[in-house]
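A single protein chain has been omitted from the complex, and every remaining protein chain is retained in its original position.
And then chain A:
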Amino acid sequence: MENAIEIKNLCKTYKNGRGIDNINLDISSGDIFGFLGPNGAGKTTAMKIMTGLMKPDRGDVKILGHSILTEFEKAIYNVGCIIETAEAYPYLTAFENLRQFSRYYKDVDTGRIMEILDAVGLLKYKDEKPARFSLGMKQRLGIASSLLSKPRVVILDEPLNGMDVEGMINVRNIIKNLAENEGTTFFISSHLIHDIELTCKHVGILYNGRVINVDSTENILNSYASLENYFISEVERNDRI
């Protein structure tokens, strides 16, 4: 199967010495890839480089065959993302926020904006400003903006932050449906390990800036009682090393 995301020798070191070191990952089209790691492991750094918010010291990321460093517009055209927190312009309404993003894409019209607002349960709040939204509603708006252009690759950093149970189930179903029916590739990091277990087909573990293991969720659950047990065991094993 064609690779949607190719990460090659990705390195980035901050002044404090932390960062990511030589990350290599290939993620197939239609996969839902879970990116796990303790706080400060480098998940957000990797995702920021993947979306062009940060430049790596070395290495490259290719999305659908286009380098994020040399062909940014082509690479990012088919990408939707939430990085760190779902942000929106507080002085624009939910609809106006999405209309701002829609202008960068050819096929996104008012009908598509309404459709995506309905999908995340925000249609009745479309004329309200995000400044008055709860954390969960802001997150829903973030999900809507990341899926607005029907991207082929979606990168989500903590997508379920602050969401209620209904919202989490709703977003999980959207992700699974898009992966199955549209072949959309998802790259998700979350501290909600149970949710990663329920949603993702493959899981990669990042520890101290290095990818220590990548496996399918099915294989992991054949050997461990839960993804949490696998995660703890992998982290402890690497701690000893």
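Definition applied: a contact is a pair of C-beta atoms (placed from the backbone, for glycine too) under 8 Å apart; a residue touches a chain by one contact, two chains touch by 3 or more; residues count from 1.
In this section, contacts and distances are computed from a predicted model.
*Asks:* Would you mind picking the UniProt name of the chain not drawn here, from "ATP synthase subunit c", "Glutamyl-tRNA(Gln) amidotransferase subunit A", "NADH-quinone oxidoreductase subunit D" or "ABC transporter permease"?
*Replies:* Of the names offered in "ATP synthase subunit c", "Glutamyl-tRNA(Gln) amidotransferase subunit A", "NADH-quinone oxidoreductase subunit D" or "ABC transporter permease", the absent chain's UniProt record gives "ABC transporter permease".
*Asks:* Of the listed residues A:Val79, A:Ala94, A:Met137 or A:Ile220, which contacts the missing chain in the full complex?
*Replies:* Only one listed residue reaches the unshown chain, and that is A:Val79.
*Asks:* Contacts of chain A with the missing chain: which residues?
*Replies:* Answer for chain A: residues 48, 51-55, 72-74, 76-77, 79, 81, 83-85, 87-92, 96, 100-101, 103-105, 145 touch the chain left out.
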